[in-house]
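For this view, one protein chain was removed and the others were kept in their places.
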Amino acid sequence: AAQGATSTEEPSILVTVEDGLRIIKLNRPKKKNALNPEMYFRWTELMHEAAKDDKTVLTAITGAGDFFCSGNDLGNFMNIPPGGEAELANRTKEFLYQFIDAFIEFPKPLIGVVNGPAVGVSVTTLGLYDAVYSSDQAWFQTPFSQLGQTAEGCSSYVFPRLMGPGIASEMLMFNKKLSAHEAQRYRLVTEVFPHDRLQQEVWPRLQALAKLPARCLIYSKELTRAADKEILKKTNRAECERLCERWQSEDCKNAIMNFFSRQRK
Amino acid sequence: AAQGATSTEEPSILVTVEDGLRIIKLNRPKKKNALNPEMYFRWTELMHEAAKDDKTVLTAITGAGDFFCSGNDLGNFMNIPPGGEAELANRTKEFLYQFIDAFIEFPKPLIGVVNGPAVGVSVTTLGLYDAVYSSDQAWFQTPFSQLGQTAEGCSSYVFPRLMGPGIASEMLMFNKKLSAHEAQRYRLVTEVFPHDRLQQEVWPRLQALAKLPARCLIYSKELTRAADKEILKKTNRAECERLCERWQSEDCKNAIMNFFSRQRK
Partner (left out) sequence: AAQGATSTEEPSILVTVEDGLRIIKLNRPKKKNALNPEMYFRWTELMHEAAKDDKTVLTAITGAGDFFCSGNDLGNFMNIPPGGEAELANRTKEFLYQFIDAFIEFPKPLIGVVNGPAVGVSVTTLGLYDAVYSSDQAWFQTPFSQLGQTAEGCSSYVFPRLMGPGIASEMLMFNKKLSAHEAQRYRLVTEVFPHDRLQQEVWPRLQALAKLPARCLIYSKELTRAADKEILKKTNRAECERLCERWQSEDCKNAIMNFFSRQRK
């Protein structure tokens, strides 16, 4: 929870586990589920918990409210610690690395239930899920260049293989926004549902899948990830190092100042 | 042929070679071309023969009757040798490894002519063909989890790259069945034909391709496979080791008992 939160405040991430299905729900709807540092830590922790918990067969990630997740809260860049920008960039780099690593190492099926628009790191990490079911009202954007930044979430490795190099370039370099149906065509999304049917269609399906033999699923995923795991870890490291440099660059500072000055108008 | 077969019985795999085109036809239509150990051995042997034969430019695999191939004959699991289940699992692992390896190492164009539904290992190996032409009445399923098993045929490596990770997960972990047109959209199938036109469209095309310069085809395939061959061999080994464990697991035994008790009802 944010500084000064009282114990009556709702947690920013909700968790339930029932009959093998664990649901992790981003719950900061007034901020479009933007991720602050506490949420990165908590989400990472919940991934480790899900990995270890014998009662968890299948894990689903979804969002409360209209957005799936609006990505990194840009306000995170305004809260400069005593060590200055370099300290902020280095801290952020480390928790981002750990957060992405939890996806790379996650040993069980991980399903995205994308209830609305997704931005930035909530899009790039979708490439590390096992399947993604999306509302037709969702859209997907990773405006890294526009913000003076570069790709994370292993998207620089995963997106060209998923989408082909052209659409991946348009997403990662040229700030292209994909509709849900485009995201399906380019394989970021596995299946698209009419918005008002998403919940009733997807949850019973996931409840049924959570009854499959847990070890078959774990072993299947292990075989599937074997060839890529080392390269994903290396990519995560390289992306985080580059972002650490980017966050301290003039490109990024100018872009974020412009973002906030546009917001104030 | 099965034990006790007489010499008048039709062979379970038919072979013809004419003008550079070798056709290997699964011929156990009453069993939906399910593969027994003899058929694995014979098919492997025929692949080696095709690789060496100077008169074979192009090799096509197809099925007699309504099915392309219903996969591994589950009856294979009922025929326990004196050494018990462990011996059965180890034997099966070895001939499965050799069978898949024959696809990985096959040096000439290999074309699937999918005349009807395909299940299990006959689906996973399609990812190792150079092109796959299918009837619109075919469908494709690899119900590994449902049977307490895990992926083979290098599908844990090939399918996510072919189909994207979402559809590959649905196939390999969640028992999804693909129609022929879905299989084409997800790149498992190269082209779909109306069922009653498949034979007359595909064979003349393959006869024409078998007149191309044989060395160009061999060298092209060699270049294409170079980057993947070691990883395919490693994947095949890892998948076979995991299956050997799975076949002796409670998950698998329960699933196969359920399968046969459902059949008896």
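Brief remarks on what is shown
The chains carry the letters A and B, assigned in the order they are written, with residues numbered from 1 in each.
The working rule: a contact is a pair of C-beta atoms (placed from the backbone, for glycine too) under 8 Å apart; a residue touches a chain by one contact, two chains touch by 3 or more.
Small disclaimer: the values here were computed from a predicted structure and weren't measured.
Per the touch definition above, the residue from A:56, A:90, A:169 or A:248 contacting the chain not shown is A:169. When the missing chain is restored to the complex, the residue among A:156, A:190 or A:224 that touches it is A:156. Listed by residue number, the positions of chain B touching the unshown chain are 109, 127, 129-132, 161-162, 187, 189-191, 209, 212-213, 215-217, 219-221, 223-224, 226-227.
Panel shows chain A; residues 144-146, 148-151, 156-157, 160-161, 163-170, 172-174, 231, 234-235, 238-239, 242, 246, 249, 251, 255 of it touch the chain omitted from the view.
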